[in-house]
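Only a single protein chain was left out; the remaining protein chains are all shown in position.
All chains are identified by letter, namely A and B, in their written order; residue positions are counted from 1 within each chain.
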Amino acid sequence: MLDSKVPAGPLAEKWSKHKFEMKLVNPANKRKFTIIVVGTGLAGASAAASLAELGYNVKTFCYQDSPRRAHSIAAQGGINAAKDYQNDGDSVFRLFYDTIKGGDYRAREANVYRLAEVSTNIIDQCVAQGVPFAREYGGLLDNRSFGGAQVSRTFYARGQTGQQLLLGAYSALNRQIQKGKVQSYTRHEMLDLVKVDGQARGIITRDMVTGKIEAHEGHAVLLCTGGYGNVFFLSTNAMGCNITAAWRAHKRGAFFANPCYTQIHPTCIPVTGDHQSKLTLMSESLRNDGRVWVPKTTELAAKLRKGELKAADIKEDDRDYFLERKYPSFGNLVPRDVASRNAKEAVDDGRGVGKSGVAVFLDFADAIQRLGEDTVRAKYGNLFDMYYQITDENPYKQPMRIYPAVHYTMGGVWVDYNLMTTVPGLYALGECNFSDHGANRLGASALMQGLSDGYFVIPYTVGDYLAKLGNFNPVDKNHPAFEQTRQEVEQKINALLALKGEKTVDDIHKELGHIMWEYCGMARTAEGLTKAKGLIQELKKEFWSNVKVLGENEELNMSLEKAGRVADFIELGELMVDDALNRRESCGGHFRLESQTEEGEALRIDEEFTYVSAWEYTGDDQPEVLHKEELVFENVKLTQRSYK
Amino acid sequence: MSSKSKPVLSSSIGKKLIMSLTGLFLCTFLVIHLIGNLQLFKSDDGYAFNNYAYFMTHFTPIKVVSYLLYASIIIHAVYAIVLTMNNRKARPIGYKQYDGQSNSKWNSRNMGILGTIILVFLATHLQNFWWKYHNDQVPYVEYRKDLSTGAITTYELQAADFTEYSVITDNGVEVTKARNLYKQVDFAFQNIGLVALYVIAMAALAFHLIHGFGSAFQTIGFNHKKYVPIIRFLGVWIFGIIIPIAFALMPLYFYFIK
């Protein structure tokens, strides 16, 4: 049985009480401990900096050429915090409640409450670091309402909040690098976890420039490696985002939780062709003023697709503003999962627009008429420019075309309240873990969670572990486990390099993406998922027999890097399908067609599925074993989400 | 962060500061030089100009400033070479294709070439006038100025009749004996080659200063949205256009008109 280690007591006191009860490491002893941090995004950089400040020795690893390039940098919209600066009735409990509800009651109450509680500290911390948040004329911090929240609690730095927060964390990290407390390894990829006597004691990395396989030892390992959206090949993730570090840790005993919870973001630029390498998100703030519509009839849509008609030619009466029609109170601002699903429905209905027919309109004509083009430009200018660059269409003159795209993965490595995985000494932070967003993440919550984990949770909880570990427990570099794991990694690399088939790694990755998107995307059925499982197993066979990996290990080798990652994605894909099959309810981003209300909304089956699915790896080609962590709700009442 | 830091002049910004300050100093000199030399255009057979030349070479404060000036020219050139070598080292392998005109002005990228032209010009210029003036290689002149009418009559002086610059007033007539730099100017500018060099050099100076004047202010950190337009205006109109044209007119005037 999985123990979430949630402390007893009233919700609001759990964290303070827990902080007191946790053991501390003597300041003089902290320097005897080494902590490995994999990934340098918001979670990784903030954790590494904070731990180094405390006196621990920290080693950070990232595959990019600089810690600053982690994909947190691409987050646009903002970061939530229950500051209630706007006096509009926000509170820690309200942020907690919104997040739990937004996650469709599939997150752990205590974690979410803690997240809301420390959210305010995050803003203070970031401002102290010099993060240039948007300000009002009087010099106070500005807030906006985001993602349909009823209060203005989102702090932002124009459309580049993630960038500014990451640069803040990166600067804190740099300070510790300068002080010699952090050793930063860039262009290094973690390829395995080293366990000694059941505890995480190190990692095996590959220096991507020289190919050198290195063992790094430490008393604790923090996985801050982000999500697995790239299993779909096309996503809003960066090209390099991958599951490899987390997956290899999973294979070493870390349970993987809720892999089927993926977030499909509604406002992305549609796919143009097979050549497409990634999808571009446009901030959800666009839905504040843009109106989503498709033609009422398939005939009109067909004419639009052929170019016989332009959007402007469609009369008002012939347009279906489907979000406004179906959700009069939230309109275009319904949560992401709802907006995405409805766009898919319209397209499946044959009413999609654009050349491919796989898009809906996001129209600013009304906003431009109401506010003037200048005001619209001031609010969304950079997004409109971005759209224009990519599509060569002017969104001031014609409606944008948008379509949902994979954006975030709520699932991830299972962690307890202390963010520790099922492997002692191995932690997972940020998007890499499964913990706080349940089945659907709200806008402006990812940045909050990454920084909460890194700045304000892990410094305490990892200390508790290390204190109990004691300083009489140095890591033995010469333990055979290091050499053995290193050899296993080398064997795997050699196996990949020996593949001299016909297909490129990208070919296989694209095929995997198609399978996942088709059967494990916005709408899922038992039948489709079963089919997908078979297809993935075949694909896996094909990968290991017919893929072509060029070059050698001792060089910058793109095809080797990709091959290792895709091999892991394939295995993860299968687990996602298993998880989606197991969860016969609909919740948040996971929509099972078999489980919907009469109005076609997601229908949860609380009595059966109010649990976290945590999967245990049992061996190659063995079925993974499901463990359940029951979710207990003492402070909120489970209701059907309604945005009517 | 440590407060121990490298000495200012060994830093990139320190070296740039030197370029900036010497450059600006040379700019102010240009203004003075031009104002003085405008006297070449007077039709007084060089009376005013030659007096001015004497004043400029014998008035102690100005002499001090002139040494500063020579030093500035040398430092400006030496630092330019040092910085250019640094810059070369900063990009050991160049681009096969480099589209500079898409992102910057031609003159800003070629300050070294422009500066070299100016330096060559300066050497010729100093040799022709400064050196000759200081080494008794210019003719002599005697001006007799009727103080009541202001009329000036000019006599050539032989070297034997000249001991030193003197101004004597005798019976309402002011007698000035001086080195005739004016004559030397007139003589030198009958050489079309030299005239051409001067005109080319002034064009180079124009482009050098259109970039250099504003650039000097940027280097010392003076970039303010209110004042930068003024600096740009001065840089283009005064230093880029009026001054070089006025200087260029001098050889042209002597060659074509005098």
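Heads up, the rule we're going with is that contacts are C-beta pairs under 8 Å (C-beta built on N, C-alpha and C of every residue); 3 or more make two chains touch, one makes a residue touch a chain.
One rule holds for everything that comes next: contacts and distances are computed from a predicted model.
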Name of the absent chain as recorded in UniProt (options "Putative phosphonates utilization ATP-binding protein PhnK", "histidine kinase", "Succinate dehydrogenase/fumarate reductase iron-sulfur subunit" or "5-oxoprolinase subunit PxpB"):
"Succinate dehydrogenase/fumarate reductase iron-sulfur subunit"
Of the residues listed, A:91, A:171, A:297 or A:398, which one is in contact with the missing chain?
A:171
Per the whole complex, from A:29, A:504 or A:635 the residue touching the absent chain is A:504
In the full complex, which of B:34, B:48 or B:83 touches the chain missing from this view?
B:83
Touching the absent chain in the whole complex: find that residue among A:91, A:129, A:297 or A:473.
A:129
Taking the entire complex into account, which one of A:203, A:223 or A:238 touches the absent chain?
A:238
Residues of chain B touching the missing chain are 1-3, 5-6, 8, 11-17, 83, 86-87, 89-100, 102-105, 108-109, 111, 211, 214-215, 218-223, 225
When the complex is taken as a whole, what residues of chain A touch the one chain not shown?
46, 49-50, 53, 64-69, 71, 73-74, 83, 85, 121, 123-130, 132-141, 157-158, 160, 163-164, 167, 170-172, 174-175, 177-178, 184, 186, 209, 236, 238-240, 272-273, 275-278, 280-281, 307, 355, 386, 389-392, 455-456, 459, 502, 504, 506-507, 548, 550-551, 555-556, 558-559
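Just so we're on the same page, only the chains that are shown with their structure count from here on.
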How many angstrom lie between the CA centroids of chain A and chain B, rounded to a whole number?
66
